[in-house]
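Quick notes on the structure that follows.
All protein chains but one are shown at their positions in the complex.
Here the chain labels run A, B and C in written order, and each chain numbers its own residues starting at 1.
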C-alpha cells in the first residue's frame, strides 16, 4: 500500500486523537458508555461525556468508580443486550483484566478503546504495548492502529466483527503519540455507520420474558468445550474480519483489505522486512524511503490485527525474506518479547525460516528516531542464523551506563 | 436418577454457556438424605410452616388432602421442618436404602 | 515538510497554538500534524509542542529535533532552554517580546523575528492570551498560512465575539510582522 494518500479532502477535520475516536464511537451509537479517567485515554471519555451533555449522543453514560467496574457495568449492559463501550489504558486495563476474561467467556461483544501505555513500576504514563500484551490470552480481539483514522475505523469495525463472533475487542492506539496528536481524519457520520453497522441482535439476553441463566460455572466435563469455543470464534473472526474490511471499504472508501485486513505492508516484497505494531510504523515508512533511495531493499510488515494472530498472512509476508527485524514496544521478562516469539513460532513449520532479530524499543514513550530505525535496519541486514538466545534480541535504546547490573546488551 | 449417570451426554454447549431456567430439577438431591421426614397426618394442621422453611421446596401440600407431605426426590433430610412444626407432627427417621 | 517547535510554559496554550497552526495549514490544503511533548508538567513549567506541514500525508511520529521554525511564547524561557537547538540555519525563530531581535542574543544563524504578541492580545482580548497573535505573526513572517485560513479555524474554534477579537489579534500581528 502506498505511503502517501491524496491530499486531505474537505471532509477531514484536524482533531485530537481522543476526540476523533470519541466521535467515531458516537456514530456507532452505543446504548451504554462506562467512563473512568486514566492518562492518556481520558480525552475519549471526556469527549463522549461532552457529546452526551450536549444532547448529541443518546447513551447511558455511567461515571464508574474504577476501570474494574467500567468493565463490569459493560458486562451487565452487554448481557442485557446493549451495545456497550468503554476506554482505558495501562493500569486501568490491568484492573479490567479479570472481568474482561469473563466477557470473552460469556461471549459479550464489548468494544474498548485502549490508549496503550506502559505498566508500573516504575510509574510511567507514556506509550508502549506492555498493557495490551498483558491481556493477550484473554479471548479479546486486538487491533493496533497506526494513525488517528485507523483508531476511529478500528473501533467501528470492532463493533461489526465483535457482534458477529460474540467476543470483546481491544482497539489499541498508542498513548500520546496518537491520543494527543492533532491530524486530519474523516469522522464517520451516523448515516454512514448505520449502513455499515446494523443494530446488535444477540441470541441470549437478560430479558425477563425469556429468562436465561448466564455465567453458569462449568465442571471439568464441559469447561474445555466452553473455552474452546472462544478459540473457534477467534479463528472464525478472521473470515468475518476479512468481510468486514471489504464492507467498510464499500461504505467509507478506506481500504484496509490487504492480507484480508490482517496485515498492512509497505514494500512488502522487499528482501529485508521490519515488523512493527502501531504508530511506530509511520516513522519507519520514512526511513524505508531513505534507505530505498540508497538502494537498500527494505520494507515493512505491520500486523493490524494481533488477536487473532495473522499466522498464514505472516507466513506469506515473511516467508521469503532475507532477514526480518521485529521492532516491538513490549517485553516478556525471562524470555524474549512476545511479538518476536509469536512470529518465530508462526514461521517454525513454514517452508523457509528467515533469520529474525528483535529490538525492544520505544518503551514508555522513549522517542524512536529515524536514525535509530536506520541502525536497526542495518543490524537486521547482518542477521544470520544460527544465533544464540542472547543474540536474538537487543535493546538498542538501553542506556547501559545507568545500569547497576552493568547489563550485557 | 443415579448421580453417576450423565444426563447431558447429548449436550451442545451454547454460546457463552447460557443455561435454561428451572433446569436444576433434573438433579434429584433426595439421594443425599440420611434421615427422612415422616408426617403424622392426624397431627398436621396444614399450617404450612414446613413448606415456608424448607430450603429445598420439598414440603408441599398433598393433592386432595388437608395435610402436607414431602417430595423425597429433593428432600435432603435437614430436619428444619420437624423443628419448625408447631404440632410436632414431623419426625425424622433414619432412612433404610 | 515544514517542522515547527513551540516553547512555552504550562498553561500558556502552546498546544492550542500548535493545533491552530495545524488546522490553518490543513485549511490551506496540506497535510498537518500537531502534538505536545508528552509529559506530566504542571502550570508554569517549560513545555514544548510541535507541528508539521506537508503536501503528503505525514507518517513520522518522532519528536521534532531539527525544526525549520521555532516559536517562543515567553522570553523568560531563554535563560533556561536552548530554544534554537537543532534549528535549521535557513529557518526562523519567532519570539514574543517587545525587544528587538538583535537584543535577544540568540545563538543561531537563522532569522530572528520578534513580535509583542502579549500587547496585541491585551489590546484585542483584554487578556494576555497571545496564541492567536503568535499564529498571525508566524503567518506574516513565513508566508506559510493565509489570513482566510486562520480566520476560518479561529472562527470555528472560538465563534462569536471572542472569535472576532481573536481574528483581529491575528490580523494585527500578521500585518505588523509582514510590514
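List of remarks:
The criterion applied here is as follows: a residue touches a chain if its C-beta (ideal position, glycine included) is under 8 Å from a C-beta of that chain, and two chains touch if they have at least 3 such contacts.
What we mean here is this: contacts and distances are computed from a predicted model.
Taken from the listed names "Probable branched-chain amino acid transport ATP-binding protein LivG", "Pyruvate synthase subunit PorB protein", "Sodium ion-translocating decarboxylase, beta subunit" or "Urea ABC transporter permease", the protein name that UniProt assigns to the chain not shown is "Pyruvate synthase subunit PorB protein".
Put simply, the missing chain touches A, B once the whole complex is considered. Across A:27, A:48 or A:77, the single residue that touches the chain missing here is A:77. Those residues of subunit B that touch the chain absent from the view are 8, 11, 14, 17, 19-29, 32-33, 38-41, 43, 52-53, 55-65, 68-74, 76-80, 82-84, 91-93. One chain of the complex is left out; on subunit A, the residues touching it are 31-32, 34, 58-60, 62-66, 68-69, 72-82, 84, 98-99, 102, 106, 206-219, 222, 226.
In this section, only the chains that are shown with their structure count from here on.
Spacing of subunit B relative to subunit C, judged by their CA centroids, is 81 angstrom.
One simple way to say how far apart two chains are is to compare their mean CA positions; for subunit A and subunit B this gives 53 Å. For subunit B, the set of residues touching two or more other chains is empty. Annotation for subunit C: no residues touch 2 or more other chains.
Contacts from subunit C toward subunit A in the complex involve residues 18-19, 22-23, 26, 29-36, 38, 40, 55-63, 65. If you check the complex, the residues on subunit A that touch subunit C are 3-5, 7-8, 12, 14, 16, 40, 125-127, 146-147, 174-177, 180-184, 279-283, 285-286, 365, 367-370. Within the complex formed with subunit A, the residues of subunit B that make contact are 6, 8, 11, 13-21.
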